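Here the complex is missing a single protein chain, while all its other protein chains stay put.
Right after this comes chain A.
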Amino acid sequence: MEDNPTSWFMRIAVTILFLFLLAPVLLVFPISFSGDQILAFPPSSWSFRWYEALLGNNVMMSAFLTSLGLASVVTVLSLIIAIPASYAIVRLKVTGSEFLFNLFTAPLLLPTIVLGLAILIIFASMGLLATFTGLVIGHLVITLPYALRVLSVSLGNLNLACEEAASSLGAKPLAVFGKVTLPMMAPGIVATTALCFLVSFDEVVITLFLTGPRMTTLPVELFHHVESQADPLVASVSVLLILMTLAVVMIVDRTMGLTKAFVK
């Protein structure tokens, strides 16, 4: 392999590709330690002033807490809804389950902006705009298709014989599910958790329609901030977001390995 010229070409190509994809992300790190007043690269001086500014920025901090709470609630609800739903669709094969699956996953195919607009129109009449409940429902529309897809694949890949063996050993259907099916789905459940959390945490398009001065999320607040002023504060927020994403991914990797959770 070492002597193979194509393998060297591949290595260089892959390295360039990675740099291309990651350069903007990497650039954020030095900028976040900038001592300048405006967003520029390279910074003319270094400081922690924008991290300090972030901690002192009440709007940003409360938006961060909202995002954190929102992502947690949305993730838990996604699992509670999608686990039984995928079981009904994959295992019980109830009549119309094919249709249900397509309906559940349809939001993935729709332009998000259209979805946001539709939700805005409906929520406005129900008084759900800029409320936590409204945000949770809006995000569920986005996360459920992911959750359902990952969990259905994970359930579909399980050896059905294990469940049959459990039931032949005297386990009633609920015990089979709790003691065999659910534990065997663990990799899928961890992947779903991570995916739902990350999707909800940085959702912007739909959230733009649903937030207001009363309640806003971190990505939306970041968006508004960049619109009004171009200071390196956004870089320091970005660094924190990247670190959090990395933390989630690393937890998944440590508990079961990334390939197992996402690829299978």
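Throughout what follows, a residue touches a chain if its C-beta (ideal position, glycine included) is under 8 Å from a C-beta of that chain, and two chains touch if they have at least 3 such contacts; residues count from 1.
Simple rule for what comes next: contacts and distances are computed from a predicted model.
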Name under which UniProt lists the unshown chain, selected from "Membrane protein", "Putative spermidine/putrescine transport system ATP-binding protein", "NADH-quinone oxidoreductase subunit L" or "Glutamate synthase domain-containing protein 1": "Putative spermidine/putrescine transport system ATP-binding protein"
Selected from A:Ala53, A:Met184, A:Val204 or A:Ile242 as touching the chain missing from the view: A:Met184
Contact residue for the chain not shown (choose from A:Ala40, A:Leu92, A:Ala106 or A:Ala165): A:Ala165
Touching residues on chain A - with respect to the absent chain: 159, 161-162, 164-173, 175-176, 179-180, 183-184, 186
